[in-house]
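Everything on this sheet refers to the single structure shown next.
Our next item is chain A:
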Amino acid sequence: MTSTESRRASRRQVLKGAGALAAAGVIGAPAISKAQTGTIKIGVPTILSGRVAILGQTSVGGLKVVFDKFNAAGGINGRKIEMVVRDSKGAPQEAAKVTRDLINNDKCEIILDAEASSAAFAVQEVIREIGVLCLHSNSETSSLTADPKLHVPTAFRTARQGIHDAIGGGDYAAKIAKAKGLKKWATCSPDYAYGRSNTAEFMEYAKHFDGNIQVVEESWPKLFQPDYTEVVTKLLNAKADAMYSALWGGDLVAFIDQANLYGLFDKQASFMVNLGDYGVVDQVKQFPQGVYSGGRYNRTVPATKENEEWYQNYVKTQKHKPTNWSWENAVAAEFVVEALKKTNGDTNGKKMAEAIKGMTLKSQFGTKGTVTMRAEDNTLVDYIIGYGVSLSKEPYVSDFQASAWEPIFELEKQWKKKQGYIS
Partner candidate 1 sequence: MLKLENLKKSFGGVAATRDVTLDFADGSLSAIIGPNGAGKTTLFNLITGRFPPDTGRILLAGENIAGLSQRRIVRLGVGRAFQVASLFPTLTVSEALAAAAQAHQRRETVLRSPFPLATTTKHGDEIMELLGLTRVAGILSRNLSHGDQKLLDIGLALALEPKVLLLDEPTAGMGPEERWRMIETVQRLWRARRMTLIFIEHDMDIVFKVAQTVRVLSYGSVLAEGTPDEVRTNPKVIEAYLGKSAHGAVA
Partner candidate 2 sequence: MDLDALLRCVGTTSCVVTQLTSGMIIGMLLFLIASGVTLIFGVLNVINFAHGSLYMIGAYAAWTFYQLTGSYFVSALGAAVAVGMLGVLFERVLMSKVYGSNVLMQLLVCYAVVLISDDLIKIIWGPVPLSMGMPPEFRLPPIRFMGGVIPPFYLFMILAAMAIGLLLWLVIVRTRFGSVVRAAAINGPMVSALGIRVNLYYAAVFGIGSALAGAAGALAAPVRSLTPGMGFSILIESFIVTVIGGMGSIVGAFVASIIIGLTRSFGSIGFPLFVDGVMFLIMALVLIFKPSGLFGRPHR
């Protein structure tokens, strides 16, 4: 008797609770946003759950550092910036929905899209329709900004772009290949759009700079594949002189750990564009020799006082080490702040876009101490990219060589022509 009584009571409570929650969801949210007028709301759709939650965490960290400073300095015209971060779980349709909600329901005036590739394309479509300012801070897929069919006037990219990496990396790889006689190459990259295009482009430019290079083996493990043994043994059988890999994050750590067991790295030189990140390079326990890694984020690149200070400040305030995503988002946030200053706090998408288009920003992440938002295709240039030799301990990289941008611009133009993006 009592047990049924109490169960019924608890059931009622549950139902009541659910009802209240539902009501809060529908009615409460706009009420909250009204209470907080006066702040400039910036919506951040990103990934906070699942395997790549680290992307969201370190992206938000990068944004926070900048906005906190901006707010501490009093904001603009008394208005401070408030970030509204939402988890899209990386699903494109959720990203689109979340972005629309951020704009329509939470009254966000600016979108900082910290999504990975395919979700960024979904966000792009929302921006096309609504026309607020959007900065894609994580998607490296070249076509997002390079393809004029995808162009959206108020959308920009502050992330590195695949084609830039490929040209710079190809140049670097060719130099090493010539010096060490690395002719036969193998590749090992994740089987999805980023991995495929990144690898194809890297090898294309490596061949461009050194005609002797040829690809003898390709392997395409699935994204988030737990075991790479069959890939490792396949690479072993290929007996190549060198290998290129666009694996990243935990996948890369697992691949290196597993390849180590077979002594794969003793047999070949390895070029891994995404090895340089904290969270990857400091996780690899048995460190292979002769590994060249692309520059992601490193406290010694550039080896300046500002960068070290930025790093220290980041770690102190965010309680974790910054990644490549952190600087990309920090740059995005800087652009927003600068643009707001220019428009005197007006967040209108068109006006903000006008301000950002072609803007050059003082930044420690730039090769010349500045980065520029290129006007012709709304993407970031002049940021530091390059390669170095990986180390197993701090600073994790030595002999870092930043790529020169002039040859990148030249070859990028040719590439665009070939893709039919420009005539």
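Candidate entries met the following condition: all candidates are chains of the complex that A comes from, given by their letters.
Assorted remarks:
As a convention for this text, a contact is a pair of C-beta atoms (placed from the backbone, for glycine too) under 8 Å apart; a residue touches a chain by one contact, two chains touch by 3 or more; residues count from 1.
Model, not experiment: these values are computed from the prediction.
Evaluated over the candidates 1 or 2, chain A touches in this complex the candidate numbered 2.
The touching residues of chain A, when paired with candidate 2 in their complex, are 49-51, 53-54, 56-57, 191, 218-220, 222, 224-227, 229-234, 236-237, 249-251, 253-254, 257-258, 260-263, 279-280, 283-286, 320.
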